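Encoded as structure tokens, the structure appears first; notes follow it.
As you look at this complex, bear in mind that one protein chain is not there, while each of the others sits in place.
The block that comes next holds chain A.
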Amino acid sequence: MFALRPEVPATVEVFVDGAPVRVPEGASAAAAVLLAGAAAIRETPISGAPRLPYCMMGACFDCLAEIDGVANRQACLVPAAPGMRIARQRGARVAFEA
């Protein structure tokens, strides 16, 4: 659970799992996910457990998300940009389904 300090202007609108959220300039996509109050940014490929960003400095890869249609991006290293679409990444990507 995170909130914006009242004196910080939120000027950039992005979409987290389709829902609009306003974040300040300089915020990362991972910060937007946390501000949106999302329950998870990804679900693990092994057990499907929910995860949110853990390190915010590019080391842990728990922030992997689908950003503007591109999967497996480190959301903590991607600056939020107007209109950006950040979607939860669910489990392993399936190459082929019979």
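Here is the rule we go by: a residue touches a chain if its C-beta (ideal position, glycine included) is under 8 Å from a C-beta of that chain, and two chains touch if they have at least 3 such contacts; residues count from 1.
In the analysis below, contacts and distances are computed from a predicted model.
Matching "Oligopeptide transport system permease protein OppB", "Transporter ATPase", "Sulfate adenylyltransferase subunit 2" or "NAD(P)/FAD-dependent oxidoreductase" against the UniProt entry of the left-out chain gives the name "NAD(P)/FAD-dependent oxidoreductase".
The chain not shown here touches chain A at positions 1-5, 7-8, 23-28, 31, 34-35, 39-40, 44, 46-47, 49-62, 64, 72, 76-77, 79.
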